[in-house]
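Just one protein chain is left out here, and the rest sit where they should.
So that you can tell them apart, the chains are marked A and B in the order they are listed, and the count of residues begins at 1 in each.
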Amino acid sequence: MTASFFAIGLGVGTRNARGNWLEVYYPRPLLRPDHVLCARIAEAVGHKGGNLCIDVDVDVLMHLVSAAEAANDHDYADLVRQFSASKRPMVLTLLETDDEPKTTPEAYLKLHLLSHRLVKPHGVNLKGIFPLLPNVAWTSAGAIDLEELPARQLEARLKGEQLTVHSVDKFPRMTDYVVPAGTRIADASRIRLGAYVGEGTTVMHEGFINFNAGTAGTSMVEGRISAGVFVGKGSDIGGGASTMGTLSGGGNIVISLGEGCLLGANAGVGIPLGDKCTVESGLYITAGTKCAVLDDKGQVVQVTKARELAGKSGLLFRRNSQTGTVECLTNKSAIELNAELHKHN
Amino acid sequence: MTASFFAIGLGVGTRNARGNWLEVYYPRPLLRPDHVLCARIAEAVGHKGGNLCIDVDVDVLMHLVSAAEAANDHDYADLVRQFSASKRPMVLTLLETDDEPKTTPEAYLKLHLLSHRLVKPHGVNLKGIFPLLPNVAWTSAGAIDLEELPARQLEARLKGEQLTVHSVDKFPRMTDYVVPAGTRIADASRIRLGAYVGEGTTVMHEGFINFNAGTAGTSMVEGRISAGVFVGKGSDIGGGASTMGTLSGGGNIVISLGEGCLLGANAGVGIPLGDKCTVESGLYITAGTKCAVLDDKGQVVQVTKARELAGKSGLLFRRNSQTGTVECLTNKSAIELNAELHKHN
Partner (left out) sequence: MTASFFAIGLGVGTRNARGNWLEVYYPRPLLRPDHVLCARIAEAVGHKGGNLCIDVDVDVLMHLVSAAEAANDHDYADLVRQFSASKRPMVLTLLETDDEPKTTPEAYLKLHLLSHRLVKPHGVNLKGIFPLLPNVAWTSAGAIDLEELPARQLEARLKGEQLTVHSVDKFPRMTDYVVPAGTRIADASRIRLGAYVGEGTTVMHEGFINFNAGTAGTSMVEGRISAGVFVGKGSDIGGGASTMGTLSGGGNIVISLGEGCLLGANAGVGIPLGDKCTVESGLYITAGTKCAVLDDKGQVVQVTKARELAGKSGLLFRRNSQTGTVECLTNKSAIELNAELHKHN
């Protein structure tokens, strides 16, 4: 029997009183795992194709241990063995393909793939994920169904126990699931599971990273990386800086930053930037902002909407503090600029 | 005996070592409750009029159960019964009128009325509330008096226990008291008890809602709603956007937003807005900002301070990116605008 899976996850999670999944934690999600492991697991659980979630009992765990040993992945076998002692709800999620997720465990597995840096933002199919993620109270006692919360709060109070509700959201915070290597995350409440935090990235207290968004590598993030936004290596997001997302208000342009960019403090962008671009502190560039494009001699070559400058490299955006004009400084000659700006006409 | 109360709350809370209330949790505050319930409770506790807080013991609880049963409110009777098993400090707060609060339990009851959406911002008398709210350490072990905190911290540390101090504030965070239905609150540390979070509102990580402030209904809140500010249905507050409060720096103009407004990311307003107004990302409109008001043909009709535009609908504020002029775009003819802007002269 030959089999290959897009992804496999063995998880432990929380169900509400009606038995519905609230969340799943996958300690070691597998992307395109070893073929022997895939074949053995498929055989063990009688997989006939498709994406599915399997309730896990001791038998399933024993089969998984055997499969891992057969694939010579002793670390994975050890991991599975640890599950045997647990009385918490467990699930084995098998994704044959990267089709749209259909269940909560599938959705959570895909968010894990991103935060474990196994796939990059836009690198996994998240279509239709919102309805699969229940709105959950994330508390000091774990995930709690919102309908069950008031009774739990009263019960705790009357006993003199503290039940802290950290968040009420469809997404948990990433660090309660995984802390990717080589990162600093000053305020964990500001990074959702499904964020991709590149190695060498520091997210300061005012930084924020939504799901399906993040940094490729070394970055100082002191501002907000909206859903879908990906930031190249060496680019910094200044304090309180904003990137427009596609979920609300930002239209359908997918924003990204190239490498070596700097968004100044309290600045913002509504267009994708190429490499080595700078937006001055306090300046917000939307797609419709008219910019005076300056050549390498500081002469205005053309006034154009910022969306025409999307993805270009080596730009410096500022608002002239004497005239109030938004300017885009370049290192190019007037001739080069004219050629470049008109090539789509 | 006839009696009616403005509000009733049966609460469980925390006292410091000297017996003073630090905070009170009311699981089901009642606004203008059923008259039979009021009469029975008044009788049971010998209420002679006025607003008062009564220490609760088993006798009081038994009277409350009887009163609730007499009023056919079996859910409330069940709630009261649960209190019987508790050894925590309990209080029954009876407000005959909406006079200024005089005690900590009264102040907390009023904050609960707001967050349970029983009254809207500015809908309850909060005058003089600040001195009634002690500054408290909100910790993983509950509310702790600040004078008692260092000893508790040392004790926990020496035992190897973690005592996390989440906040040192006069207001606790709302979600530890109530999560109103139909809301998402990504970072619970940013919403104070006393906030009014409308059904259908999502408060993202950068969102913030102070007490006596909030949203009427469906809103995406990614910016800051200051004390006293109320936001109409369908209005969105962009990432990092600011609304001026009346507590500090904002003067005495009460800010509000009508329905269907959009405050862009990193924008701000220091005037109330009518319906369907937009403030461009990155633009801060204070009351004193001079705006060039444009008619439906894009011609400047008049330059006026923003406070003259307070409360008007259908306005779009932007800073012209070529001239640096703050403009207010309208859909009205020059004649209509002149008539409207001069009608108070």
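Convention: a contact is a pair of C-beta atoms (placed from the backbone, for glycine too) under 8 Å apart; a residue touches a chain by one contact, two chains touch by 3 or more.
Just so it is clear, the model here is predicted, and its values are computed rather than measured.
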Candidate in contact with the missing chain, chosen from A:P33, A:G228 or A:G264:
A:G264
Quick one: which of A:I54, A:A77, A:L118 or A:A141 touches the chain that's been left out?
A:A141
Selected from A:G198, A:G239, A:G258 or A:G274 as touching the chain missing from the view
A:G239
Given B:N16, B:N125, B:Q153 or B:T218, the correct residue touching the omitted chain is B:Q153
On chain B, residues whose C-beta touches the chain left out of the figure:
135, 137, 140, 146, 149-150, 153-155, 157-160, 162-171, 189-190, 192, 208, 224, 226, 240, 242, 244, 248-249, 266, 268, 270, 282-284, 286, 289-292, 303, 319-320, 323-326
List the chain A residues touching the unshown chain?
12, 25, 27, 79, 82-83, 85-88, 139-142, 166, 173, 175-179, 181, 183-189, 205-206, 220, 222, 236, 238-240, 262, 264-266, 280-283, 319-325
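Definition applied: only the chains that are shown with their structure count from here on.
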Distance in whole angstrom between the CA centres of chain A and chain B is 32
